[in-house]
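Just one protein chain is left out here, and the rest sit where they should.
Naming follows writing order (A and B), and every chain is counted from residue 1.
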Amino acid sequence: MSEIHAETVGYTRNTMLPPQPPPQRQSGAILWLRENLLSGPLNILLTILGIAVVWYLVSGVWPWLANSVWRADGLQECRAIITARAGEGTTGACWAVIRERWWQFTFGFYPRALYWRPVAAFGLLFVAIAPILFADERRIRRVVLGVAAVLTLLAMWAVNAPDGWLVAVAAVMVGGLVLSERRPSALLAFSGFYPVLAYWLLWGGSLWQPLMVLAGFFVGWGIYRLVGRGAPILRMVAAVLAVVAWWLWLGPLVAQTLAAALPLAIAAVTSDTFGGFLLSITIGVTAISMSLPLGIILALARRSDLPLVKMLAVTFIEFIRGVPLIALLFVASLLLNYFLPPGTSFDIILRVIIMVTLFAAAYMAEVIRGGLAALPRGQYEAADALGLDYWKAQRLIILPQALKVSIPGIVGTFIGIFKDTTLVTFVGLYDPLKSTADSVRASIAWKGTYWEPYIFTGAIFFILCFAMSRYSMYLETRLKRGDSH
Amino acid sequence: MADTAAPADPPFRLSMLIYDRRYRGWTIQIVVFLVVMTAAAWLINNTLENLAALGKDFSFRFLGQRAGYDIPQRLIPYTADSTHLRATVVGLLNTLLVSILGCIAATVLGVVAGVLRLSNNWIVARLLTIYVEIFRNIPLLLWILVIYAIFTEALPPPNAFRGEDPAASMVLFDSIALTNRYTAIPSLHATSDPGSLSLGWGVLISWAAVAFVLAFVAAVIAHRAIRRWAKARQEETGARPTTWPISLGLYVVPAVVLWFWFGITVERPVLAGFNFAGGSNVHNALVALWLALTLYTGAFIAEIVRAGILAVSKGQTEAAYALGLRPGRTMSLVVLPQALRVIVPPLISQWLNLTKNSSLAIATGYMDLRATLGGTTLNQTGRELEAMVLMMLIYLVLSLIISGGMNIYNARIRLRER
Partner (left out) sequence: MKRSVLLATLGGAVLAGGMASAATLDEVKARDVLNCGVNTGLAGFAAPDANGNWQGFDVAVCKALAAAVLGDATKVKYVPTTGQTRFTALSSGEVDVLARNSTWSFQRDTDLKLDFVATNYYDGQGFMVPRALGVTSATELDGATVCIQTGTTTELNLADWFRANNITYQPVNIDSNAEGEQQYLAGACDAYTTDASGLAATRAAFANPDDHIILPEIISKEPLAIAVRHGDNEWGDIVRWTFFALVAAEDYGITSANLEEQAANSQNPEVQRLLGKTDDLGAMIGLDADWAKRAIAASGNYGEIFNATIGEATPIKLNRGLNAQWTQGGLMYAPPFR
């Protein structure tokens, strides 16, 4: 039957096809491999190249890392241990140098008994920047402050901080945490006070002197309020004169009197003991925080309608941005004393901070200028329509928005400045990367240790900078999301 | 601003300088001007007093004195007997050399890395992300030190090439020797010496080199003319004539003719005494600095390129795919040209950074402007004020030239916008 049928009709299916297995699922390792690694000849080539690079790097570095030695008193001993462990001709990392010189890499020659002071200063830094950087993110604030508090207290405990100070710092951190939950803006008062506190903790001495410097601003503000309302220029001049008079004559007198009554002094530390990461962070943080107000003024000046003001701002910014930082550092080291009245001479760290601040200010001005330019024209017009004068418009409407937009750029500038603090090695300061490593190598036990200090400092820089850059990227995406609403 | 309803000018009072908007701008500017001038006068006065107290003067006469030190890598003739001025120029040329080489290499690397970071290939994209993040977040100084140290430690010294069974061997048909001092490369010599073109100041360029450059420039011009012609033909007839043999000939034939005309010979580096001689030696100080600058800046440029590509809307890529363009052509014909407008301004500021960062040559001992004028010259003559001022001025001019280029480019882009 089937034969007849076959002859008469061209084709008719007479049997069921065997069932096929179901199509491959749209996920799974094979498919992923095929799509992401082997989708075409070029892709296969790239994959092979990539694997080769990874293999080359890992196979080159792994044996060296695997033979790490953590406890030894010198490079020779390290090598002996490695040879004994892995046989003749093998190489290995000698991390014992980091272990032994850990404090030198982190604190330089800062007095060992006082390590808790820089630790406390940098822990409190997070409380101070919380209302500025994490202004409207309660969750982030909570996490950052909480982690900072725990780490700071642990670190302080580890470096044997006195109990009283431990309690005091804990109180401030907890207070900051609570306050940031309730009224973050109130923390701004702490941010204003923080520079005084940090200076006092780092350099020591009497608290009254930095307090009097801060008091100068209040004196100026008080005079500004007292002098007649009808004469704004007169008020301004009177306030400035009062501040100068306070700083130069009255303040020191008051400070001395108060110090005689109640010393409030802790052991003074000279700045030549600063080194390692302590130096980098001190220079970086000081420069960036001082450059912020300077940068705002420069950015406003550059966008000013007044040609002379604009010209001066442009000249300054372009000059600083056109010259390598290393040249500015040499100016700090070689020339700054020429420009000061005969007989004055600053500490080299202070001179370096001044030059790095100016350097950062020029970059900061450009970042903030970008923020100002990003504001829609309507904001300016709205401020004008409300009848606000220039300063009120800037203070109340323009700057708050512009600064918020600029925060990623500011963090980016900070990362750049922080990395550039390593250049201070060329003016004889003990940066963590070169000078400290060189001075470790100058000791006979560690002569010839090249890679370990580089890898160690590189890793620390990477962790700090990477964390900051991730934070700034997060801010950026959040800002973008905010715009699209 | 003018109040049309206002009566004729009110009598001028002194307080109007402050409260009247017409005058206030001027008042502020004059006050600022006076303050700045006073500050400048104060600084200059301090400087003069300090110089007088030290018994020094301000003069650039030291530039004419004998330098007395040697510079290993130089582009123009220089000996220890030359003047400090010439040492300065040698340093400046070295700065320019490493900056230009670095800018070219970093741009190429950055574009490749930026494009590949967006690649579908998982392993390549991850590897390049690691590269970018590692290089961006670690100080440049560390990279320079590490790369220089790797060159010193990993490559063989020249005397490893010596003997019957040397520990190291030359690469590329025995023509290039990678040592831990320099890379020895072959050099070209003309047997029928055509003489040299004098550019003044002792700088000589062989006429043979001039001829090759001229031939190359002429070939480029002719090549572009041919392409234009081919394009016109294509528009007219729809078929593009085959032009590549002609173009190839344009480049190759004159070069070959000149090669035999001048009787060019390749001189390979050979080990003579302590070092390689015969070829030219490119010092590791230069190569390490160049490599570090390239890798570091390349990571930043990769980020810029990536951001630029992401800024081009996805619809453009999809449209190109719909037209049947392959991914490579989509990238080069559709996406990159549009991304360029976003990429170029920050790219140029990276070039600026690279040029300034070349002053970190201090870490490898490469004799750039800072090392000659701002280093040894300053140190030997004790003229820190003059040397630093001159050095900063030169750097300033360099960066003004670069940012001037950026402004011109920006202006051109803006004109094309619709």
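The rule is short, and it goes like this: contacts are C-beta pairs under 8 Å (C-beta built on N, C-alpha and C of every residue); 3 or more make two chains touch, one makes a residue touch a chain.
These numbers come from a predicted model, not from an experiment.
Within the full complex, the residue among A:101, A:141 or A:302 touching the omitted chain is A:101. Among B:80, B:248 or B:333, the one in contact with the hidden chain is B:80. Here the missing chain is touched by one residue of A:304, A:333, A:413 or A:469, and it is A:333. Within the complete assembly, B:180 is the residue of B:27, B:180, B:338 or B:410 that touches the hidden chain. Within the complete assembly, residues 76, 100-101, 103-104, 108-109, 112, 199, 203, 209-210, 212-213, 247-249, 251-253, 255-256, 270-273, 275, 330, 333-334, 337-338, 342-350, 353, 426-430, 435, 438-439, 441-444, 447-448, 450 of subunit A touch the chain that is not shown.
Seen from subunit B, the chain kept out of the figure touches residues 49-50, 53-56, 68-72, 80, 149, 152-153, 156-157, 159-160, 180-181, 272-275, 277, 281, 283-285, 362-363, 365-367, 371, 375-376, 378-382, 384.
Rule of thumb we're sticking to: only the chains that are shown with their structure count from here on.
Per-chain CA centroids place subunit A at a distance of 29 Å from subunit B. Residues 35-37, 39, 43, 46-47, 49-51, 53-54, 232-233, 305-309, 312, 318-319, 321-327, 330-331, 334-335, 337-342, 415, 419-420, 422-423, 425-426, 433-434, 450-451, 454, 457-458, 461-462, 465-466, 469 of subunit A are the ones touching subunit B in the complex. Chain contact summary for the complex, subunit B toward subunit A: residues 18, 25, 28-29, 32-33, 36, 43, 46-47, 49-51, 53, 116, 119-124, 127, 133-134, 136-142, 145-146, 149, 153, 352, 356-357, 359-360, 362-363, 370, 374, 378, 384-385, 388, 391-392, 395-396, 398-400, 403.
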